[in-house]
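Yeah, one chain of the complex is gone here, protein chain that is, but the others are all in their spots.
Take a look at chain A:
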Amino acid sequence: MDKIDGKMFRNMILSGAENLRQHAEYVDSLNVFPVPDGDTGTNMNLSMTSGANEIEDREDEHIGTVGRHFSKGLLMGARGNSGVILSQLFRGFSKAIEDQDEIGAEEFSAAFEAGVKTAYKAVMKPVEGTILTVAKDSADRAGEAAGKESSIISIMEAVIEEAEASLKRTPDLLPVLKEVGVVDSGGQGLVYVYEGFLSALKGEAVEAGSKPAGKDTFVNDVHEFDDFMSAEDIDYGFCTEFMVRFEADKREFDEDAFRQDMSEFGDSLLVISDDEIVKVHVHTETPGEAMTYGAKYGELIKMKIENMREQFREIQEKKDASAGRKQEGQAYDTAIITVSSGEGINELFRSIGATHIINGGQTMNPSTEDILRTIEDEDVKQVIILPNNKNIIMAAEQARDMLEIPAVVIPTRSIPEGLSSLLVYSPDEDLEQVREAMEASLEHVKTGQVTYAVRDTKIDGMEIRKNQHMGIKDGKITGADDSREATLKQLIESMLDEESEIVTVLIGEEGDAEEVERIISSIEPEHDEVEFEVHDGQQPVYSYLLSVE
């Protein structure tokens, strides 16, 4: 064949479009560049189909006219990067032949080159290893072939040979392709189009299996349930989908009759058919019977049955569960997050306004994430964080910076500091005023702790033996003694001065209320201006925590 006219070009286009359509899913699967969204095949197919639709019903002999309509259809329907590039390739191609009735080998190869030129002009910085490269390489080859050959088929064969070779090279040009182990999706799509062209030239055009219904796309219907429904309201409980491939020795297919019969089984009926296949979607109580009926027409392929009542219940349960969580997590104008340990202390914090307690302290420091997590999903407008330990202040500050709502950290280094700063918290003031007041309160608090030594040690010139009790005042060890009672008494006395007004003692898990009573009754007579407050903190590690204000 030395010449092609409008009719042949039309056949080539239809055949190319059909061949691409049949491979669109595979092309999708190759799509990793520029965005790996897996739609190259779909986009190219839609673009090509739009072009093909423009010429499908035309009987023009004039190849220039066919090209013009094809080009227009492609432009209007271009989808995605590769679809746009395809539209430009054939825009240039069609422009080159626009005045011709029919074209020979020379014009044919020149048209490929014109297409590539046009396509390359529409990008500032072409990325090689894409459909552009495949088009360019194969057009170059068309030019070479046209110098030697006058047969259009030979040229198209040369084009495809080079397009395939170029496609194989795309992973060497575009690293992301190599990484994933694929060839370029757009380039592959172009090869399918060219293959369709060749088939048409050889008179064996890819059959455009009548109006197809997109054979694989629909066995994935998404069902949405309205809020007001209940599982019992569903009349037909099984979403049933299947396809029947017609068989010659089975009942002859008549779509209207088939649809009428299917409608007896239930509702939400969809029947789509072509010459070979019918697809059915129906909601029914008797999926088996519906399929048995379908089987009268041929072989059942691709079956799917889903219990919609069960799906509905699951959705409801999930909804209920999430609704339940929401109710538990209350809405707070101000969340006060405090780190503490010991049920009694937690209770104290809660009683004076803490909304969130994170368990932690000397031996287990909560992370930034732990702090953030306490209020995620809750309706909180602002946050105050009390770390209550100098090792947690940093994490708390990071949490503050990551929160998208106003938040402050009061740098409390101990439980008593946390408690006394929270005592001055006033919900009516703005966050900055609150922070100032709470921080200021820390200046008046002295913190004391009584714990025991886990090993022999020597600190600040003081010998401490394992299991001795130590008194610690604002982080400094003030004394060690075998007697816990003596240690506490000595600690309290060292913390008291003329300005002291309140001494708060939190009794830990290992503390003893009677010990505290005895100490208080022995100290009180000498310090009648001081009030003593005793709470059961149940904290671990520290047998006593005390604050002096």
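In this section, contacts are C-beta pairs under 8 Å (C-beta built on N, C-alpha and C of every residue); 3 or more make two chains touch, one makes a residue touch a chain; residues count from 1.
Everything that follows uses one rule, which is that contacts and distances are computed from a predicted model.
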Choosing from "4Fe-4S ferredoxin", "Molybdopterin-dependent oxidoreductase", "Sugar ABC transporter permease" or "Asp23/Gls24 family envelope stress response protein", the absent chain's UniProt record names it "Asp23/Gls24 family envelope stress response protein"
Of A:165, A:402 or A:423, the residue that touches the missing chain is A:402
Touching the hidden chain, out of A:6, A:51, A:67 or A:83, is A:83
Where chain A meets the left-out chain, the residues are 34-35, 37, 75-76, 78-81, 83-85, 87-88, 91-92, 95, 114, 117-118, 121-127, 367-369, 395, 398, 401-402, 404
